[in-house]
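One chain of protein is taken out of this complex; the other chains stay put.
Up next, subunit A:
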Amino acid sequence: MASRLIYPLYQMGNPQLRIFRPPFFLTLVRPGKEQPPDVVQFRIPMVMTKFDVRNYVEKIYNVPVGAVRTRIQYGTNKKRNHLNQKVKRPDYKVAYVQLAQQQTFEFPDIFPKKDVKSAEGSVEEMQEKFMEDEEQRQKPDPRRGGVTEWFGL
């Protein structure tokens, strides 16, 4: 099954609907507001329900799920582009998944600062050296003890 699914009609007594190869993708997001330590925040497709999210996370990621709460975030239609036309930001559904078995989740820092050492003899290394020399030249005379040139002598 893939996009443009049409599900069979469900009537009482029908077998449970199963989807092979679900075309739904979850995005783990950093919470905007402070959340309890066991809560994980996802952006999910509009068509998914709480039960879908629970089954998805449990079966595909093997993570025990306690409770799931969802809400729909309205995307603004107020902004206007250079032609003064209204531009709509898409709506999306947010799911707050509470983990079971007293597990906690802390959103990690994915962009830590790394010291980048440029390769020897490359353009970047020469540029960096040049910048360092320039900065050294711009520094005031250390013999003046922090006093600016404005004061004569």
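Quick note on the criterion: a contact is a pair of C-beta atoms (placed from the backbone, for glycine too) under 8 Å apart; a residue touches a chain by one contact, two chains touch by 3 or more; residues count from 1.
Throughout what follows, contacts and distances are computed from a predicted model.
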Self-check item: Protein name (UniProt record) of the chain left out of view, among "Golgin A7 family member B", "Proteasome subunit beta type-5-B", "Hemoglobin subunit pi" or "Large ribosomal subunit protein uL29m"
Solution: "Large ribosomal subunit protein uL29m"
Quiz item: Which of A:60, A:87, A:131 or A:147 sits in contact with the chain that's absent?
Solution: A:60
Exercise. Have a look at A:29, A:47 or A:126 and name the one touching the chain we're not showing.
Key: A:29
Practice problem: Spell out the interface residues on subunit A facing the chain that's missing from view. | Solution: 2-3, 6, 8-9, 11, 20-22, 25-30, 40, 43, 59-63, 105, 108-114
